[in-house]
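Only a single protein chain was left out; the remaining protein chains are all shown in position.
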Amino acid sequence: MNALMSYFGSKQTPGVAGNQLWALIYIFIIFAGVAVIVICMNWLERKVLAHFQVRIGPMRVGPHGLLQPFADALKLLTKEDIIPQEADKVVFWMAPVIGLLAAFTVYIVIPFGPTQAVTDMNIGILFMLGVSSLGVLGIVTAGWASNSHYPLIGALRSSAQMVSYEVAMGLAVVSAILMTSLNRDGTGTLSMLGIVQAQQQQGIWFIFKFFPLGLIAFLIFAIAMVAETNRAPFDLPEAESELTAGFHTEYSGLRWSLFMLGEYAAMIAVSAIAVTLWLGGWMRPFPNGLAGAGWDFFFALWPGLTFIGLGGLAFLGVVRMPSAQFFKIQRVGLAIFALALAGLGGLLIAITIGAHYSQRNIIASTSAGIAYVYWFLLKVAVFMYLFIWYRATWPRYRFDQLMKVGWKVLLPISLGVLIVTAIVGMIL
Amino acid sequence: MNDRTDALSNLDLETPEKPYLDSNELIINMGPQHPATHGVLRVILKLDGEKVLGTECVIGYLHRGVEKIAENRTYTMFNPYVDRMDYVAAVSNGLGYCQAVEKLLNVEAPPRANYIRVILTELNRIASHQLWLGTHALDIGAMTPLFYTFRDREEILKIFEKYCGARLTTHAFRIGGCQYETYAGFEKDVKNFLAFFPPKIDEYEELLTGNRIWIERTKNVGVISAKDAIAFGVTGPVLRASGVKWDIRKAQPYANYADFDFEIPIGQNGDTYDRYIVRMIEMRQSLRIIEQAINGIPEGPIMAKVPKVIKPPVGEIYHSIEAPKGELGYFIVSDGSTQPYRVRVRPPSFVNLQALDIMVRGMLVADVVAVIGTLDIVLGEVDR
Amino acid sequence: MNSAMAPGMTPVATPFFFYLLSGMAILSGLLVITRRNAVHSALALIVTLLSVSGLYFMLYAPFVAGVQIIVYAGGIMVLFLFVIMLVNLERVIRERQFNRMWPVGLAAACALLALFLSVFEKGKSLFDRASVPLSDKFGPENTQQVGIMLYGNYMFAFEIASLLLLVAILGAVIMTKKRI
Partner (left out) sequence: MVDKYKRQYGSGLEALSYLGQNYFNVDRSLIPDFLKLLRDDEHFDYCVDITAVHYPKREKQFDVFWILYSFPRNERIRVKTQIADGKSLPSAVPIWATANWLEREVYDMFGITFDGHPDLKRILLPDGWKGFPLRKDYDILKQDQEWVQINLGIESGQ
């Protein structure tokens, strides 16, 4: 109980503070949360993509197809598990697990807030890059273990692609890390928390630092991260029209869904890196420009208002649904969903208002934590939307063009940005 | 089935000088079930890493013996079968067959019938190009154009459905003219489509024409020179993209194409991008033809005087039209009976597909997909 | 800014994790040399490298641990796998696993072990065996210390090494690419 309560008001992440109970709670929350977000992403991607393409997307399972991802998950879990006869069984079994482990392990250093992370590491960003680079092992072994040509080509493509883009990605990250050292005592940090705090101290998101240097580095990272996660237009390892399904051609059911889970978890993870490094992490917009208790309160209201807004949207869906008897169950379901969303929003607002007027530690830190996590996730959500947008708009690169972009365009630019950032940093 | 090993043993393609690392050539089987082969085409690729050293097409999975069926049916009974060859351009197939038999009988379709034929055939050309565009873009990785083109293709299919009751295998024409008079509102529907469609082409072009990735994926991909194109008998937009200004509608006009004013787009490089541009312009030119035809459509009969039982005199005839995919020819031999002695179909897809090998040698796997898409093959027609 | 050695941090079950990680490293190291399938060996090697990286973490050397993961496990091993997948494995599997030279190899391994042991015995007096964390001797931040060491004391050696690597890269490019 002591450990439980001592966290509130603590100035450190549970891992650093040695609060193992809360560290475990966070690990659990993150695991469950990422799984839920991935499921929601699934629905959202299908829906958004459908509307890009003059379709309406899933509509049958639940109101507006809201239960579709759950139906999908159920289907995947109950599907026959096929292992090809000629496959290397052990490696075939291990491959999705490797990918998933790599994708989930990085979450322990992602700072959703100043104390809302499992732990903080001295080498946080290095650790993230390192562990996420292990994800390629899952793909490579999956392609090899399937013992089939399409997966093998997919695996070869993906290993070459991910190793290549890691270089440009790493250099872009280094230029952001360089910016953290532009403080009074001149020491930078690799810690994820430290990077956000550096932006806080310098009073600027790194994307705007030394304009346009920060922006260029950010854009390089934003391109490389799409390539790293094998998403369109860099989805060559699983290019449907060329390699049927690339490295996971031979996978089905649960194992296949593990790959999908890993892919989406990796997407969220790289977006989180981008948000942390360039977009001020958990900070709300204009923490310095619009400072003061009033503004704080205004921005603290946002999470609750967002959920109430979502509830309102869902309620609009109820109103617009045809009045036939057939839709009755759907209407009731959607109305309950709308109420739940609005209720959640109301709860959040209540906590915010409570924190504004009450001095109790637990409420204040909960409210602050909600705001941090909200802003962080909102920024990540923008990237998620971009991922879908790219997919709807662009054709796929060819392999040699992909390599050309990686080595001949992104790498020199990122090196140049790094050098110029260093010089500018030294002069100022 | 041992025809896989047979096919591989015949694949004697020269190997480039030995690389430093002794890595094997990869032989992969694209199809017959594969998302990008537009049906049941099987391409055996011999690869060095991602580079294509050679290809071998295995076709015939959809072979139904159309030419044999023709010998056992009367001229009239065979007419609906031709719709099943190039099933995305059924109207063109029907036109070619009907005109070939009319030539053999030495009858002319009346002018009104010719106008209806031209309108429907050109609409079908647009529909066929739309389907090509959607699937081709999907092969290259752009998902969205597929849905746009299918949405707009629907408008054409609606007109077909209203005219003859079928959407895909239309069987719109009969030997000697057309079976059906235009329905009430046909003119309005076609005119609506003429107004509706040009902005949609702009929409497709907005997504693709200037798109950097699209240009990189299609420029200098699957190049075929005019000389090679002629040697390989390639026809249609593929030939025109190589710079040969040849279109049967202009060169040897059939129906009443000679009455209309339209242009033949040609390309310069003979690459995938040029073929894309040529087809896009062709859609606009088809609209021009339809506009002239719908405004000039005369009154009158729609059926020439054709005997109830069609018994052409002994002889042989070759007639070809410009189908959306190229030269579609019918070679009919008559022995004076009610059944054709021999019907030979000269399918454009079949002949164009043959050029796949020289177009993709030395390119990458992804280009094979792009080139198959750009050849615009329909397996129903390749295999017949 | 917090570091991994912040005062509040208390290591949990250190001996357990030490034996777990070193056991894993040794076991998978054995697998590396006994597996017939080269891909299995490579995967076992990755486990070894990751276990060693875990040991580095326990030694409060997070930077080395991170670099171990990113360079060896994430980079080099992927390239290893890349190459292994391309060569013909069937022939390798049919070949004998150990050739006639294995007694010599064993002898060499034993000699190396003896060398290590003797260095360890002789050098005991050089190292302080008190249980202070290694990093406390150099300062609070291991990563910063590595940076200062590399770019301060060993600047020249570092630059020589990087030049050597550059030459190696150029050589590799020229050897493999016939036409640049």
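Should a chain be cited, it is by its letter among A, B and C, assigned in written order, with residues numbered from 1 in that chain.
The definition used in the following text is that contacts are C-beta pairs under 8 Å (C-beta built on N, C-alpha and C of every residue); 3 or more make two chains touch, one makes a residue touch a chain.
Since the model is a prediction, treat every value here as computed from it, not as a measurement.
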{"item": "Omitted chain - touching chains that are shown", "value": "B"}
{"item": "Which residue of B:Ala142, B:Val244, B:Ile294 or B:Ile310 touches the chain not shown here", "value": "B:Val244"}
{"item": "Option touching the unshown chain, where B:Glu154, B:Glu206, B:Glu263 or B:Glu316 are the choices", "value": "B:Glu316"}
{"item": "Of B:Ala166, B:Ile230 or B:Ile264, the residue in touch with the unshown chain", "value": "B:Ile230"}
{"item": "Where the unshown chain meets chain B, residue by residue", "value": "1-3, 6-7, 10, 59-60, 63, 65, 67-69, 71-72, 103-104, 106, 228, 230-234, 244, 246, 251-252, 315-318, 320, 327, 329, 331, 333, 341-342, 344, 346, 350-351, 354, 383-384"}
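Everything that follows uses one rule, which is that only the chains that are shown with their structure count from here on.
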{"item": "Chain whose Cα centroid lies nearest the overall Cα centroid", "value": "A"}
{"item": "Whole-Å gap between the CA centroids of chain A and chain B", "value": "46"}
{"item": "Whole-Å separation of chain centres (CA-atom averages), chain B against chain C", "value": "61"}
{"item": "Separation of mean Cα positions, chain C and chain A [Å, integer]", "value": "31"}
{"item": "Residues within chain C bordering two or more other chains", "value": "86"}
{"item": "List of chain B residues in touch with chain A within their complex", "value": "26-29, 34-36, 49-50, 137-144, 146-148, 151, 207-208, 211, 213-214, 216-217, 364-369"}
{"item": "Chain A to chain B touching residues, read off their complex", "value": "49, 52-55, 149-150, 152-153, 156-157, 232-233, 235-236, 239-244, 391-401"}
{"item": "Touching residues on chain C, where the partner in the complex is chain A", "value": "1-4, 6, 8-10, 12, 37, 39-40, 43, 46, 62-63, 65-67, 69-70, 73-75, 77-79, 81-82, 85-86, 141-144"}
